[in-house]
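One structure is given below, represented as structure tokens, and several questions about it will come after.
A protein chain is absent from this complex, but the other protein chains hold their places.
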Amino acid sequence: MRYLPHTETDRKAMLDAIGVASIDDLFTDVPEAARQDGLIDLPRKQTELSVERAMFAMASKNISASSAPFFVGAGAYKHHIPSTVDHLIQRSEFLTAYTPYQPEISQGTLQTLFEFQTQVAQLTGMDVANASMYDGSTACAEAVMMAARVTKRNKAVMAGSVHPHYVEATKTLAKYSEVDVVRTEPGLGGLDAVAELIADDVACIVVQTPDVFGQLHDLRSISEAAHAKGVLVIAVFTEAVALGLVEAPGAMGADIAVGEGQSIGVGLNFGGPYVGLFACKDDRRFIRQMPGRLAGETVDADGRRGFVLTLSTREQHIRRDKATSNICTNSGLCALAWTIHMTLLGEKGLKQLAQINHETACDLADALDEIDGVEVLNDAFFNEFALRLPKNAAEVVDDLAKVGVLGGVPASRLFPGQFDDVLLVAATETNTEEDIAIFAKALKGVL
Amino acid sequence: MGMNTQGRPTRMAENISTGGYAETTSGSKGLDQAEALIYERGSVEQTGVDLPDVKGRKTRLGGLERQSKLGMPGLSEPETMRHYVRLSRKNYAIDLGLYPLGSCTMKHNPRLNEKMARLPGFADVHPMQPASTVQGAYQVIGELAHWLMTLCGMPGVAMSPKAGAHGEFCGMMAIRAKLDADGQTHRRRVLVPESAHGTNPATAVQCGFTVDEIPADETGRVDMEAFKAKLGDDVAGIMLTNPNTCGLFERDIREIADLIHEAGGYFYCDGANFNAIVGRVRPGDLGVDAMHINLHKTFSTPHGGGGPGSGPTVLSEALAAHAPVPFVVQKGESWELVEHEADAEGEPFGRMAAFHGQMGMFTRALTYMMSHGSDGLKQVAEDAVLNANYIQARLSHVMTVAFEGTCMHEALFDDRFLADTGVTTLDFAKAMIDEGYHPMTMYFPLVVHGAMLIEPTETESRSGLDRFIETLEALALAAKAGETERFQAAPVHAPTKRLDETKAARQPILRWTPSNEPEMEAAE
Partner (left out) sequence: MTTRFTEDHEWITVDGDIATVGITAYAAEQLGDVVFVELPDVGKQVKKGDEFAVVESVKAASEVYAPVDGEIVEINDGLDGEPAKVNEAPLGDGWFVKFKLADASQLEGLMDEAAYNAHIA
């Protein structure tokens, strides 16, 4: 087998050195009843070529985003990734390294994480960020638990316009904790229903902008109302590119900003792995309660600058049952892809990219709004918006797929039994004018 | 004769000593090049991407244009390439050498996995595309689920957990859901051996349980008498790593499983060390009810400097109905995705995360499994155990083995062999860095003093192991010979000298700010 270096001669010599007669002698602690005689009933080893054939056959059953006019968003977005990114993350020293527990031989990972943390803090308008979370939804869930620890309160109010997967992931994490998570009625309105629930016993409110319907929200007044009652504001985003054009959560009063970083550097990957961004205000109270890994600056024995993982006493391997979270890993390689892409963009490129996304979405909204019976529901959006259709959106999406157009996500897929006639569509820099024309024509055709 | 005297000298001048020039003007040392932060290199006016011009059309942002400062510099493409390539060279990696981190299973990461994961049909597919356009993606999830359930001898598997600890959470949530569904709401105590990974107690608490620690016996395994004494009708279950964190197989595991079941609890197995038994032992045959599988350990998906991981969690008949959404089901020729609790036949305990799991890891792990097959995977376990025992056997004369007898996939040493040398486990580990090796896991498990946990994995050759063993032998002898300073000063050949972690924790600097002095220059 190509991944196993030993020859039978090696194995024999090594068994001799150990002083046992056969490999079975090393498995004698396994209860006899559980020893597997022979092989488990699965296919035998295969050559590289035959594995490739099998995987290729499965891959070819999927329609890839780049092979069709593509307008799907709802929490994951198709963006162009510079080829430099994938080349660099495949460097052996990044790809095949472990968590940087030995900082003297992990400065590559640690410095990039330090830069990543800084970029995330700047993008979100916050003071500090951690070294990433599994994804946006788990970052959101962890933020709620953190807010409860910081405020010593046990109630979280989530807006109905937060991505339902994020709400479900949060409710699941909080399910057997003391934290009670409530969600306001989903819809395209403002945040009034959330504002009404702000009270002295609430740990945090969770609001998303752009929200799951693509609608933008000004968080300033609700943040003020929350802070007046000692309630923390958690701002969620699923499209990080938006922050190149839209006001940052930190500038609108958020105490914790969490979101999905997938749209920068990571790619679609059918839903994962992605990279959760987690940032907060610089408050000692907050930083001690922050989940996940943190890279920090220090000096070596010669006084030279270097980086280490720090504040790890918050973490499970030291705190055990008193840890801030059970999280052990971050999303290292995706965070690396994110930071490389962001470094290539710089704020100049990011702003331009965000502007192009918005303009493309505006063009798309104009084109679709013209279709009889189709209505754009948002008054403010970035690169995604909701459409009301004159028929069932799920059927429309299936019909569009039949004519080779991937035309968005029916809102009912996220909110079962609700919004049957609402379609969520996203546009990015990857959509051409021709894509938009094809989509508009196809949509007209299936209605 | 036409004599050209301007040619290049081909050797050094005579009588030149090369010592004593440790410092350089630039801070670089040959191929080990100093690299500043992007914030000290780039400019906010620079970008490394070319984008089409903006049209300048009227925005529909509702007046929410960003007013706050960004301050993020950009780098051109060549500068970006150089920044990250230079930084990469400051990292150790499995592709550079043996990476003996116990409990982490740093094995070779086949590049076929990478190639397959990047097929556009997998990498460039959106999780919310219509089912008819992603049948192959659902199939990958289904096929991988089949391999995992078969290898584990378990009837269910939750595919969505995003890492090992997330899988632990999944398994313990399933146990909690099952207990609650059966009205066993008084069962809130979870037994956890004191040698367990820190994630175990942290997870139990997240699921609303209390943690009760079980001591280890003198053989490094669960103390059966202490375990039995802790059973009672408030016990929800046990979380046990097997092979355990001392690298030993829990001989009494079947009895433990039977007793916990008789007591009305469930058996959560931490699958971090599945590599030792894959293809040879099915956890289902050991009485396990739930076990997460770290695809990035046993099934070779890259660790990427700390993730992403992936932690599918196999479940017994009793727990399978409580698996979280979403999951795929095969209906005839086609695959369907069950996304909502209301659409599931069982009673899912909830949703772990957005979308459907770590697809990019699934494609890599499935590629790896198909490459090995059931015969190759069995050989994986055997060679992993063989390699660890070879190291233990050959080093036992100079280092102290923590527990007598053979081990499984990792060899555990304690620091008795360093007694009275003035060298600590940390010093010893740092000296390994100077020898070109990544250190082993140190100070874990907590039950062993100055623990050194070595997991070579199956992908190390005999000659590679021999070199490693000879290096450790020499280091152990040097420590005993009183070369204490060499250890205490280590590392001296790494990109940095030993880093001050106390300073980092006492005065946390967690980001660059314009006022951060680039101290590197001061050192030059």
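By written order: A and B. Residues from 1 in each chain.
Simple rule for what comes next: a residue touches a chain if its C-beta (ideal position, glycine included) is under 8 Å from a C-beta of that chain, and two chains touch if they have at least 3 such contacts.
Just so you know, these numbers come straight off a predicted model, no measurement behind them.
Q: In the intact complex, which of the depicted chains does the undisplayed chain touch?
A: A, B
Q: Using the touch definition from the top, which of B:Lys29, B:Lys228, B:His449 or B:Arg506 touches the missing chain?
A: B:Arg506
Q: Given that one chain is not shown, which residue among A:Arg35, A:His227, A:Arg288 or A:Lys444 touches it?
A: That would be A:Arg288, which touches the missing chain.
Q: Contact with the hidden chain only, please: which subunit A residues?
A: Contact residues on subunit A toward the absent chain are 284, 288, 311, 313, 318-319, 322.
Q: Which parts of subunit B are in contact with the chain that was left out?
A: 443, 501-502, 505-506
One rule holds in what follows: only the chains that are shown with their structure count from here on.
Q: Could you grab the centroid distance between subunit A and subunit B? Build each centroid from C-alpha atoms only and quote it in angstrom.
A: So the centre of subunit A lies 20 Å away from the centre of subunit B.
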